[in-house]
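Sharing a structure here in structure tokens format.
Each chain you see keeps its place in the complex, though not every chain is here.
Chain lettering (A, B and C) follows the sequence in which the chains are written, and residue indices restart at 1 in each chain.
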């Protein structure tokens, strides 16, 4: 499951020049408005033929300008959720949803109409024309239309942008399932840290048409130099862990990591399953001695590896917990009050509550790799 | 169903419609062998014959277009003859009572006042051509040449007079006769213009047995009565 | 109920047949040409544009004459079609339909082209990504979206065919039951003294037919447009 992109293309005054390899099934494109995310997706979809370069998905060459390969878009078997919907105005919602089905060989239809309609909560809209839908309804139908084409490649351009939290939490697991169970290559554009964090294996940060960074969410989001592009708010680190046990009484799951044991709200995975846990810097407190009588369940010992030099009230601390990196964001006053600096032994204090569904990037063992 | 063999097709100038329709109806009743008649401008008909139209008989409104097809050997040699004649008249509105003596240098321009003289196209349509020739012969053409309204055909010229858009018009007697809203105020002397002739001929593709009954019929006394009632003169072959 | 003479009846029937045939026959070609003009850049595009508009620019008599020269029995195309395909236009109702089709062609092409140019092409690319071959995209997205233009083009061509006489009479003459359509019959009636009442009758018939056609087209158009009303 790899996506290889190496293209150059000019659009008026804008130059797209992107080269990266994403080894994972899901690749998230991140970047500020106008960075070139949609343009890049359009190239993958075959809407733009790049001036130069190649795109290979899982060994299948979609475009190779040198060898003159250019698979026509209707043969790429993509499900493209456009940034602006693009529902067919002359078709009912039902027929919009069913459009891609016509062109999918019966044996390759993995998406079930009823299941998708149910998932998206659009059963009541099937006989309406798109122009009578609300913004979010339209977006859901657009997602459904792309899914029901049973694509071999899913391109999603801010698919959840105008949906409420509830809807997002219903749809995200489905996308995860496509990724994990069907190993569907997915390219996902989003501005929402929470979504990217949750979904992504590989994050590609675009800036002004160029690739500013490629890597796992943890790596990229944790890079202090990328804050202008990724945003400081959601910075954090990723811990590799394994399911070590379940605490049925309190509904908790215990994870084992190099840094120590973590208690998180229960996840339904068999013992031994590897998981990635993203811990936001803002959710980590530091203590100079092991705190007592505190509701935070997770206390991990280690030392400070690095403190960011900051002018403002806030400082990022990179911790070394038994070789595992963790980011903590604290005030400069706390650094001074606690008298800590690089090398100081500290305890990282993390509430279990911080590990909600948003930060647990769960992956079944088979998807892991 | 297209023209079957045995079914005579006549191409005739549009102005003959009333008379020929009546004759055709009579013939249909009597012999059951009605012709199919296509009425159009002589020019169009001549060109169509040139292009192989399934016409058997051609009755043109003037000699020029008959000459045109004859030169191209599209009519059966010897079948051509002059069938009908007509007269050129000056018409005014029905309510006018005056008559005009049409003679050399007659005061046509004065009679028009500020109005215009309605004619068919003087260069293209037979009635217009004859009218122009007559006016030239009578010496009044220069005084009215710039005062003309040239209609597409005689009927349209007649309408202009009938509607009062033009105070006077030059048309065929056959047309004037049927229009109650106009009155003939004068008739052009026959010598003032080339003879008005409607020639008839069989096309070279026509079969003799199909056309000869029609030649005979068109020359029959019954036909003569119909033609004359419409204001035509029947010419001797 | 008005009593029609057999000639009138045959003119009415013929005119309907000719107008329908002209409209239906023009549609696919008009659609293709409109697509070509709206979507494709090619050498000679201006020439094609001019050609399409010619029947409008030329006096109908000239158009009819050109048709006579080309599609007459002796004409290059007419002879070829007659010899090889057995299709004869000369002095047949098919010729009248051809004349009407040619005269209506610019109207058909323009209306369709106009609506093709207003189609949101992003919808077509969307259909493409969903696996639809360009031909399918055309059939399932473009075509439905340009229906208003197609309806307009058809109604214009139909109306034009109901009124066309200059090219018709010049090309295929005025043979009752074969090429004497309503407008040709009306024209002939205006050529004879006392023909006006009969001409008026036929004119009213013509108008009545067009009213029916127009109302039907309006209904269709309304249904099509309903789907795009928005605030």
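Definition applied: a residue touches a chain if its C-beta (ideal position, glycine included) is under 8 Å from a C-beta of that chain, and two chains touch if they have at least 3 such contacts.
Fair warning: this is a prediction, and the values are worked out from it, not measured in the lab.
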(message) Assuming the shown chains are one of each kind, how would you write the subunit formula for the complete complex in this file?
(response) A x2, B x1, C x2
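Assume only the chains that are shown with their structure count from here on.
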(message) Taking the mean of each chain's Cα atoms, which chain ends up nearest the overall Cα mean?
(response) C
(message) Measuring between Cα centroids, what's the chain most distant from chain A?
(response) B
(request) Calculate how many whole Å lie between the centre of chain B and the centre of chain C, each centre taken as the average of the chain's C-alpha atoms. (result) 34
(request) Mind checking the centre-to-centre distance between chain A and chain B? Centres are C-alpha means, answer in whole Å. (result) 91
(message) As a quick test, compute the distance in whole Å between the mean CA positions of chain A and chain C.
(response) 57
(message) Under the stated contact criterion, what part of chain A meets chain C in this complex?
(response) 45-47, 72-80, 82, 84, 86, 88-91, 99-100, 102-104, 129, 131, 145-146, 149
(request) Report the residues of chain C in contact with chain A in the complex, numbered from low to high. (result) 122-123, 125-134, 136-137, 140-141, 144-145, 227-230
(request) Spell out the part of chain B that touches chain C in their complex, as residue ranges. (result) 1-3, 9, 11, 14-15, 17-18, 36-40, 44-45, 47-48, 51-55, 153, 155-156, 158, 174-175, 177-179
